[in-house]
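One structure below.
Just one protein chain is left out here, and the rest sit where they should.
== chain A ==
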């Protein structure tokens, strides 16, 4: 048995086995991380999701789950979809602005070349 329980097993008030699936990703010094993820997904669902993933990808999966869970806790209605919406708006605005500036550059270049031609 793991002498020091991971944050997940501490939260769930159970013993932490040697092969605990949560232990590598939920160190005991960060209890809030598991609490957040448990609140949104539940320990059972997270465990099933991690079991279906290769070992080397589980750390990234945990981080992304934590991020989404935190977004959902902070904004129960939209979660991280709100951020996606914001970014899509930013992209659209940036594309519009880029098109506008490209037109302005074209106009300025035309003006400049006309002025240089009139010099001669």
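The rule is short, and it goes like this: a residue touches a chain if its C-beta (ideal position, glycine included) is under 8 Å from a C-beta of that chain, and two chains touch if they have at least 3 such contacts; residues count from 1.
Everything that follows uses one rule, which is that contacts and distances are computed from a predicted model.
Missing chain, UniProt name from the options "LOB domain-containing protein 30", "Integrator complex subunit 11", "Protein YIPF" or "NADH dehydrogenase [ubiquinone] 1 beta subcomplex subunit 4": "LOB domain-containing protein 30". Although one chain is not displayed, its contacts with chain A can still be listed: residues 39-42, 44-45, 49, 52-53, 57, 60-61, 63-68, 70-72, 74-91, 93-95, 97-98, 100-102, 104-105, 108-109, 111-112, 115-116, 118-119.
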